[in-house]
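Taking it in order: structure first as structure tokens, then the write-up.
Up next is chain A:
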Amino acid sequence: MKLRQTLLAGAIAFAPVTAFAADLTIGFSQIGSESGWRAAETTVTKQEAKDRGITLKFADAQQKQENQIKAIRSFVAQGVDAILLAPVVATGWDEVLEEAQDADIPVVLLDRTVDAPDDLYLTAVTSDLVHEGSVAGQWLVDEMDGADCRIVELQGTTGSSPAIDRKTGFEQAIAGHDNLQIVRSQTGDFTRSKGKVVMESFLKAEGGENICALYAHNDDMAVGAIQAIKDAGLNPGDDIKIVAIDAVPDAHLAIANGDMNATIELTPNMAGPALDALEAFLADGTTPPKWIQTESKLFTAADDNQAIYEQKKDLGY
Partner candidate 1 sequence: MIGPKHSTFKRILPQLLILAAALAINLVVFPDFFDIDFRNGRLFGNLIDVLNRAAPVAILCVGMTLVIATRGIDLSVGAVMAIAGATSAAVVVEGHGWVTALLAGLGAGALCGLWNGILVAVLKIQPIVATLVLMVAGRGVAQLITEGKILTFSNEGLIHLGAGVVAGVPTPILIWMALGALVIFVVRRTALGMLIEAIGINERSSRLAGINSRVLLVCVYLVSGLCAALAGVIVAADIKGADANNAGLWLELDAILAVVIGGNSLLGGRFSILASLIGALIIQSVNSVILLSGMPPEFNLVIKALLILAILVIQSPRISYLMYMLRASGPQPQPDTAPLPKTQKEEAQ
Partner candidate 2 sequence: MTHDTGPVLHAKGISKFFPGTIALDEVDLRLEPGEVHALLGENGAGKSTLIKCLTGAYQRDNGTIHLDGQEVSPQSTADSQRMGIGTVYQEVNLLPNLTVAENLYLGRQPMRWGLMARRRMNAMARESLAGYGLDIDPAEPLTAYSVAIQQVVAIARAVEMSGKVLILDEPTASLDRDEVQLLFSVIRQLRDRGLAVVFITHFLDQVFEISDRATILRNGRVVGTRVLADVSQKDVVTLMLGRQLESQVHDRKPAKAGETLIEVENLGKRGMLDPLSLALREGEVVGLAGLLGSGRTETANLIFGAVPADQGRILLRGKEIPVSTPREAVKHRFALCPEDRKTEGIVGDLSVRDNIILARQASQGWMRPIPRAEVNEIAERYVKALDIRLASLDMPIRLLSGGNQQKALLARWLATNPDFLILDEPTRGIDVGAHAEIIALIEQLRSDGMALLVASSELEELVAYSTRVIVLRDRKQVRELSGAEITPENIVHAIAEHGTPAEEGAR
């Protein structure tokens, strides 16, 4: 089995590489569609490929690594020109990445990295989670401008890397600003419903009037919290400032409605930079850096959130 694949891969490796963007075929192994953001990433990736005239072979792994490994093997067997991989877990990729390398097919990691020697993949396109947190923190620092502010924090799923990094980044940004103080921090599991429940308890435990700002590790929790704040008879966005991360359409809508103040974008467009790098590499061998960091863009009431909402809402969020 393995032998046959190796032979097959070897045979393909001898085929001349004709790197014209117009007839590129790229395989994309996506994790699944477990969140709106993921769905948007799929939509945007397909769109990016179409715009560039690239044939995209899409494989949905339904949260299973074995499906992703199968998909990559089948891409290799089909002799695609490159592979995009959004890995579901960090470990266990060495063997299949080696198979791709033996077949001279470059692999670009999207959104997450893997625990494998970095010569097994071309580059990884991810956001910087710590940076996202610090953009949020910096926004609050600027917004408060020295005024005292008691902050409550809705953390992501305890122990997950986005929760840890987004917390770290935020804390780094507010460090040294003694007027800003996180008074309560509890996990909302990245869900709207837990966001609402936990915010309810914050409002009671601290007293709504004593909370000046909410930092949520994602927009979903912020959207849930907004409802809890309204139920408490307070005015979200005004009485309590709200900053969160992801910039999903509902967050733009909330900002447009004045219920929320700021969100930092985790762009679903990982494919854009990835395809840029691939095209350059396949055309003339330009080696991209091992890590391409996507932009963490801040959106506030200053932007036309209504328009952005309309634009984003059909991406699949």
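Going forward, a contact is a pair of C-beta atoms (placed from the backbone, for glycine too) under 8 Å apart; a residue touches a chain by one contact, two chains touch by 3 or more; residues count from 1.
The set was built so that all candidates are chains of the complex that A comes from, given by their letters.
In this text the structure is predicted, and so the values were computed from the model without any measurement.
Student: Consider chain A on its own, then decide which of 1 or 2 touches it in this complex.
Tutor: The answer is candidate 1.
Student: Of all residues in chain A, which touch candidate 1 in the complex?
Tutor: For chain A paired with candidate 1, touching residues are 32-36, 38-39, 62, 155, 158-159, 184-187, 189-194, 196-198, 200-201, 204-205, 220, 223-224, 227, 230-233, 250, 316-317.
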